[in-house]
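With one protein chain removed, the remaining protein chains of the complex are shown where they sit.
Chains: A, B, C, D and E, in written order; residue numbering restarts at 1 for each.
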Amino acid sequence: MLHTVNKSPFQANALLSCLRVVKKGSAILLIEDGVYGALVGTKATPTIQEAMKNSKVYALAPDLEARGIQDNVLKGVKTIDYGGFVDLVAEYDTVQAWL
Amino acid sequence: MLHTVNKSPFQANALLSCLRVVKKGSAILLIEDGVYGALVGTKATPTIQEAMKNSKVYALAPDLEARGIQDNVLKGVKTIDYGGFVDLVAEYDTVQAWL
Amino acid sequence: MKFSIMISEGPYTHQASDSAYLFTKAALEKGHEIFRVFFYHDGVNNGTRLTTPPQDDRNIVNRWSELAQAHKLDLVVCVAAAQRRGIVDPEEAKRNSKDADNIAPGFHISGLGQLIEAGIQADRLVVFGD
Amino acid sequence: MKFSIMISEGPYTHQASDSAYLFTKAALEKGHEIFRVFFYHDGVNNGTRLTTPPQDDRNIVNRWSELAQAHKLDLVVCVAAAQRRGIVDPEEAKRNSKDADNIAPGFHISGLGQLIEAGIQADRLVVFGD
Amino acid sequence: MSDEMMEDEGTIKKFGYVNRKAPYGTVYALESLEVVLIGAAFDQDVSVIFMDDGVYQLKKGQDTKASGMKNFSPTYRALEGYDVEKLYVEKESMDIRGLSTDDLIVPVEVKSSEEIMQIMEDQDIILSF
Partner (left out) sequence: MSDEMMEDEGTIKKFGYVNRKAPYGTVYALESLEVVLIGAAFDQDVSVIFMDDGVYQLKKGQDTKASGMKNFSPTYRALEGYDVEKLYVEKESMDIRGLSTDDLIVPVEVKSSEEIMQIMEDQDIILSF
């Protein structure tokens, strides 16, 4: 299952709620303001590090670049473009959007 | 100064951010989904209790009633109607909406 | 006292327009003056006459139009925000070569300067948004 | 593979419509089929032809119209959500006694059943919202 | 009737509705319910999940008179009549808010986060609100 998170971890609870019900082997894709969750050296960094123990974590590169944070991405978070987003949707059976 | 908070404390950081910069003697008015912050027995109860030490805390009765939570309001939180909201705006010099 | 109101969200989707309406009504009932209601961001979507909400629900747009007429309210829709979202009066339609307009009675489209002026002229400015 | 898309927010205010558009385009480029794009909640506001965004910005509505034409996309605007928000096609205008319509080329208004069908017929449904 | 329509009728998919937002502050709860009602006519296998502030949608005693909005909470009671019977609330969301099933307008099954995870995984299609 693929989970998309589009909210900043500093502003909303979406990422935390997502992590409560993510199954081992699932994928989490950070998009839009959700990409702020993918960074090193922030208060939210431990959250995503914890998530990476059980799930693959991706972040959408165009959204990182728009926000000027593409160079601050945590090691192990894979950055992908929209083509990669499409591939993830095809790869996993269902998608849950944590709006 | 009057601070309005219209977000649920479980979903967004608005109430916490508000509390960081509320001056002693200010008023905080919970409206819309913000009224969930006014309740007893929730994980957010200590937050609003802390706020009440320095500020007057109000909650909009029509919004509490719509959500069926008017009987669960923390003691010390004053419930007011729209007329009371108007009075608060008139009483305090400025209004900051924590959107 | 003189109040100005800014509304940042459209009808139904967020409660902002409901809250602003009930606040405005209560302020008028208490004898305050409403200098201006300024619709910004998605708030401009309150100003379309093309809505047909369910009959068992409130009609947010009509409510504003009626309140405006009863109290000579100045309901201003921000032109820049309106252009992004497709709220158009006859003049704007002409200027931007649109074949229709959708502005509701009592609303008029004007510039952002009207928001600043609303802040300058009023004793209080209250923002309703998301 | 067959995808359906649901868009829950209007143009510009939230990034949802941008994300959905770029996803849809990428999916088509990879040879996938887009069964339907369903506009719900404020998403219906993507379907107005009355927007005039700043010239140095993208035109979200036109982009959808053009993609629909190029790829015969089925862009469905939910009728119930559209009535609340004032998105109207000629038929709806007639039915609800409106003096104008504002639907953009390539979009059409239909029922919520189309969303369920989009879920049934497609292999994947992806939601973009707020 | 076209082949596609026939095929359509034969397909039964698991439809999961995930409701995470409070009622009234935004319209998502109401418009989600409208989808569930319409969807019921399609004879799919429907599960409705309430978590985070979504559990507040089911709170008893909603009274919108003074706020002028439409009280749609009685409609949740009608779901049973549409054979929408799998209503789940996440226990952690309830606990954080100090809610018990006695506070809710309809009977629901309380599920752990782990169980909600599995219910989500079991769906073919998820509609998120």
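Criterion: a contact is a pair of C-beta atoms (placed from the backbone, for glycine too) under 8 Å apart; a residue touches a chain by one contact, two chains touch by 3 or more.
Note that this is a predicted model, so its numbers are computed, not measured.
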Interface residues of subunit D (partner: the chain not displayed): 12-15, 18, 21-22, 54, 56-58, 130
Residues of subunit A in contact with the chain not shown: 6-8, 10-11, 32-33, 36, 39-43, 61-63, 65-72, 81
Absent chain, residues of subunit C that touch it: 6, 8, 40-41, 80-81, 84, 111-113, 115-117, 119-121, 125, 127, 129
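Rule of thumb we're sticking to: only the chains that are shown with their structure count from here on.
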Partner chains that subunit C and subunit E have in common: B, D
Separation of mean Cα positions, subunit E and subunit B [Å, integer]: 29
Centroid distance [mean C-alpha coordinates] between subunit C and subunit B, Å: 26
Multi-chain contact sites of subunit A, meaning residues that touch two or more partners: 13, 94-95, 97, 99
Residues of subunit C touching at least two other chains: 12-13, 15, 22, 54, 130
Chains touching one another, given as label pairs in label order: A-B, A-D, A-E, B-C, B-E, C-D, C-E, D-E
